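A single protein chain has been removed from this complex, and every other one stays in its place.
So, subunit A:
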Amino acid sequence: AAMELQPSHGLASRAATLATAYLCYRRGSPGRALALRSIRRARREDIDDVGHKYHLELVLEDVPDKDSTINCTAEVLYHLGSKNVAPDVQFTLEGELKNTDEADDVFYNQIRSLEKELVAENIPDSHGNVPPEMEPIRRLAWVASGYVIWQNSTENTKFHLAQIKRVKQMKRSDEYLEFDYTILLHEMVSQEIIPWQMTVLWHPHHGVQVTRDSRQPKHTLE
């Protein structure tokens, strides 16, 4: 039985945020992050012995180009009971995403030609500033955090990436770029700020991978 939800409803918003995070992880890169612009339609289906499934029609924004939007339909299935199983997300994009090969290549070459491994903190800083050269690093964190958010979401959570506390590039002997991030996730329902470590691997024309991630103790902040 599927029930129509107001697009403004909190439950629709949570499912949409999760779907966007997952999508961003699957399609993002240092040259592209996807963000939720609006929810056009939302329906919720209770499936006996399985869980709750949300059918969503979303409008997404192709960050950094805010004027570039793309429609998307998504289905989010939150499994009954189990805390350890990530929700299932399926999506279909209507149309093509902009090609970011050039921007990705530029970023890749920039990092490869650094004398010393990149290290940075507090992106954005307290005042919301992001140095322009850090924008791809930030988008990469966004994309990777999509994985962490997806793996840790339930019907009672709504996560956003609040800040990158620290990022450190790791030396590699192969062609991949590897970054060790400590990020802060903001969970809206509990209002908690949760530090999270993630090891992120990337190469142009390959997707973003999170090879290791772990929740960090809260006092890491104070």
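Points worth noting:
Quick note on the criterion: a contact is a pair of C-beta atoms (placed from the backbone, for glycine too) under 8 Å apart; a residue touches a chain by one contact, two chains touch by 3 or more; residues count from 1.
We adopt the following convention: contacts and distances are computed from a predicted model.
Among the names given as "COMD7 protein", "Spermatogenesis-defective protein 39 homolog", "DELLA protein" or "CBPA2 Carboxypeptidase", UniProt records the absent chain under the name "CBPA2 Carboxypeptidase".
The chain that is not drawn here is touched, among residues A:Leu23, A:Ala42, A:Val63 or A:Ala103, by A:Val63.
Checked against the full complex, the candidates A:Lys83, A:Lys116 or A:Lys171 give a single residue touching the omitted chain, namely A:Lys116.
Although one chain is not drawn, the whole complex shows that of A:Leu36, A:Val89 or A:Val208 it is A:Leu36 that touches it. Set against the missing chain, the residues A:His55, A:His79 or A:His160 yield one that touches it, A:His160.
Looking at subunit A, the residues touching the absent chain are 6, 8-10, 13, 17, 35-36, 38, 63, 115-116, 124-129, 160-163, 184, 186, 188-193, 218, 221-222.
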